[in-house]
Structure formats: structure tokens, C-alpha cells
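Missing here is one protein chain; the remaining ones are kept as they sit in the complex.
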Amino acid sequence: MISKETVNRVLKFKEDRDWDKFHSPANLAKSISIEANELLECFQWCDEDFDIEDVKEELADVMVYCIDMLDKLGLDADDIINAKMSKNEIKYPVEKARGKSTKYNRL
Amino acid sequence: MISKETVNRVLKFKEDRDWDKFHSPANLAKSISIEANELLECFQWCDEDFDIEDVKEELADVMVYCIDMLDKLGLDADDIINAKMSKNEIKYPVEKARGKSTKYNRL
Amino acid sequence: MISKETVNRVLKFKEDRDWDKFHSPANLAKSISIEANELLECFQWCDEDFDIEDVKEELADVMVYCIDMLDKLGLDADDIINAKMSKNEIKYPVEKARGKSTKYNRL
Partner (left out) sequence: MISKETVNRVLKFKEDRDWDKFHSPANLAKSISIEANELLECFQWCDEDFDIEDVKEELADVMVYCIDMLDKLGLDADDIINAKMSKNEIKYPVEKARGKSTKYNRL
């Protein structure tokens, strides 16, 4: 899915440019939101008729900054995703949540 | 980094709850932005003094929706990240970009 | 603050271009978030050293889409802001909230 080679390329890109000094956790959080909104812009006026090449680039940008943030905070993606999925599985029991988009606190 | 097992768990969670019907690309783009801003909220009033447990959960949420979007569009994370990194490496040549946070179009 | 003339200019701009058909409440919500993140981009890597001309343009864009959304939903800005301030004044009592950035549910 995301291989070690890809992660290393993203981190090397940043190191080669001496950009780690800009990559505070707060700045990376801003960057993830900014890129997420460039992705959202692909769907600004129409939900269906989007440019898949733009979507691929903007989604990649979101993930690149996620990789940078994991690195900055010394976190492992598998670890934090699995910890969150364990919570989600309890918050959204299959029998209650099936087929509904209701938020857990209103289920 | 993100293993096949983790991806499968995220996708099974959605399938078990019959949520694929809500997961249009546009809705997933909104969701990535919404979660990115819950992550940003960890740094709303202070850049340094954040709750690492909250950050882990919100960053995981962003990545979960990225996994859902990749699945929905039949995209491979390694592919699109590497394609974007190839572009970034050209847009930000080491000798020009080193140590600077300037955007490529102003370098 | 925001005069009737300004509002009318914003609404006429949209009408002259026959853009009302794109302005669903959902699309306007996306647009407010997208413009809010162009504003955030002014502060992406540095909190202090921002370009005030860029900030003025992006903040104006956010407000323009707010005006469009108020119009679309038949809402009055003064009404909804005052209703929300009444709630905020109760959620954040002066004696408890003074000098603290704590969220109301943790006060």
C-alpha cells in the first residue's frame, strides 16, 4: 500500500532541501488541511464530473504531508490506524450502524 | 508503513456497515477536509502544547478516508505518491529550494 | 461593517453570471472551506511574516461566499451571529473562561 521505499523517498526529499525546520507539527497540520482543500476543489461545483489527474495529485499531496507528520512525531501509520479502527468498531456496531450515515452520538 | 492488513481492515469496516453507498469521491473529499480540520483543532490556539493522543486519532482519521478514497477510485498509494514526488523533485530543485519555504512559482 | 450596497454587489455579480444554479448550500459550504484554506495558506510556514494583500483577498473571498450562503438560505447575518453569541456567552462565562483558551466542555 505505502511501501518503505515510498516513505523514504518522501523523507529524503525533505532532508535534501533542509525543510525539516519548517515542518513543525502545527505547520504540517495546516498543510494537510490546505492540501485536503485543494482536493476538495476538484469537487467544488460538481460531485461527479471531476478531473482524475487532479484528484490523484491532490490526494498524493495529502498523504505526503501525513507521512511527514508521522515521521515528525515518531508515529507508525499501522499502529495509529489500527488503534482508531478498534475504537470505530466499538463506536459503530454493525447491527446499529448498518446502512446509516448517522454519527455515533446520534445512533 | 501502511500494510495490506491495515487497508483490508479499513475496507472491511466499511463493507460490513454497507457504507460504500455514502462514499462518493466528493463525500470522501469533504470527509478528508473535515478530519484534517479536527487535526488542525489540536493546534488551534497553541502550536506546541498539543495532546498527542488527540493528534494520533485525528491523523488516523485522515488516513482512513484517504484509504477509502484510493479504494473508491481504484488507485494505488505508492503509484500516485511516487508520480507526485517526481513532479515535486523537478518543481523544487535542491539548489534553488534548499532551506527556503518559498512556493515553486516564486522560487 | 458590511453594508447593504456591498451585499447587493456580491449578489448582482452572481446573478449577472447565472451562477445561482451552482450555488447549492453544499457547494457553498465547500467553497467557504476552500477559501478559508487559501487564507490559511498565507500562514502555512510562518505565523508572523504574512503578505497582508493576500490575506485581504482571501478573507474577502471567505466573506463573499458567506454572503452567498446567507442569501441562498434566506438568513440574516445579524440574526444568526447574535443568536450564536447568546449561546457563546452562556457556554463561556467570563469568570470561568477569562484568560483561558480551554474549550467549553473542558472548562
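Here the chain labels run A, B and C in written order, and each chain numbers its own residues starting at 1.
The rule is short, and it goes like this: contacts are C-beta pairs under 8 Å (C-beta built on N, C-alpha and C of every residue); 3 or more make two chains touch, one makes a residue touch a chain.
Since the model is a prediction, treat every value here as computed from it, not as a measurement.
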Interface with the undisplayed chain - residues on chain C: 1-7, 9-10, 13, 16-19, 21-22, 24-27, 29-30, 32-33, 36-37, 39-40, 42-43, 47-48, 50, 52, 55-57, 59-64, 66-67, 69-70, 73, 75-78, 80-85, 87-89, 92, 94, 97-99, 101
On chain B, residues whose C-beta touches the chain left out of the figure: 22, 27, 30-31, 33-34, 36-38, 40-41, 43-45
Interface residues of chain A (partner: the chain not displayed): 30, 33, 44-47, 101
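The working rule: only the chains that are shown with their structure count from here on.
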Euclidean distance of C-alpha centroids - chain B vs chain C, Å: 25
Centroid spacing, where centroids are CA-atom means, of chain A and chain B in whole angstrom: 2
Chain A: positions in contact with at least two other chains: 22, 27, 30, 33, 36-37, 40, 43
